[in-house]
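One protein chain is absent from this view; the other protein chains keep their places.
Letters A, B and C mark the chains in the order given here, with residues in each chain numbered from 1 onward.
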């Protein structure tokens, strides 16, 4: 798991992960690259991350991937990420095509729903919580 | 669509495709990289491609992707590709995460089932058709 | 005393409160009108482990994290 306080260097990360697994005899490598879209007049998105819980979330995914004979990796930005640059990359390496295709889908969707990351729009220099696009984590409402 | 008479330069292709779409305001970029696994004592895989039909197949996918607001790209090797090098990359760019995740799955699976490409194991210098791993194209048996 | 920290957009500094269980924490936090609408949609971790049981006993120094709706990527 890699966290950066700037937009991701997508080419460097893609290439380094490829090199890291050069000897692992995978058959399929599927990265998912998330890039900030220009929409609604935003200048950038910005992210807060709670690192201890993110690490915990990611550790569980590493275990699950290993059970399937696969490897997962991820990188994310903290702070401001301008439009048309990338804030998120996750990837699966697997001997098997089907495992890789299914795992990248699950991994990315669970990331969106349960990784402890908060997103803000940067608009006219203001940082506005992206509440309407956010998902309560599982177990929400316990203290209500 | 890109065809090469050697293993793919995965980093170059990934990076160039990223640059090609730098201005297209996509939100998700998902490449699928297929790499030759060392198994059953093979030295390499080898591929024949019937290019006119592959182009036709790919053109139809470009139209389908466009209908979904997405872009598809692909690259494949012709001839021998040694173990631990890559013969195949396809990719989806899309504004939407769900579209991208579903499209890369469909695109790769349809590629395996219907792209006019024939695979051979290279073993002890011999080129052996990978019949047991091959799929009859739709409409097969018409002349039987 | 336990420590309650409010993550992400809640924008509130950590507080120390007396609480023997998470239920006690709930009662205390609901006294703050600015928190009520957050609590409905927030998950909870104790010492960086997600929790689901309101009767959970707390001990001195436990750190309770209030986790609002997320959107990574």
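What we mean here is this: a residue touches a chain if its C-beta (ideal position, glycine included) is under 8 Å from a C-beta of that chain, and two chains touch if they have at least 3 such contacts.
Owing to the predicted nature of the structure, the values given are computational and were not obtained by experimental measurement.
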Neighbouring displayed chains - absent chain, whole complex: B
Touch list for subunit B against the chain that is not drawn: 34, 47-50, 52-53, 56, 76, 87-88, 108, 111-120, 129-131, 133-144
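Assume only the chains that are shown with their structure count from here on.
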Centre-most chain [mean C-alpha coordinates]: A
Chain pair with the most C-beta contacts: A-C
Cα-centroid distance, subunit A relative to subunit B, in whole angstrom: 25
Subunit B-subunit C separation of Cα centroids, rounded to whole Å: 49
Junction residues of subunit A - those touching two or more other chains: 34, 108, 112
Numbers and ranges of subunit C residues touching at least 2 other chains: 73
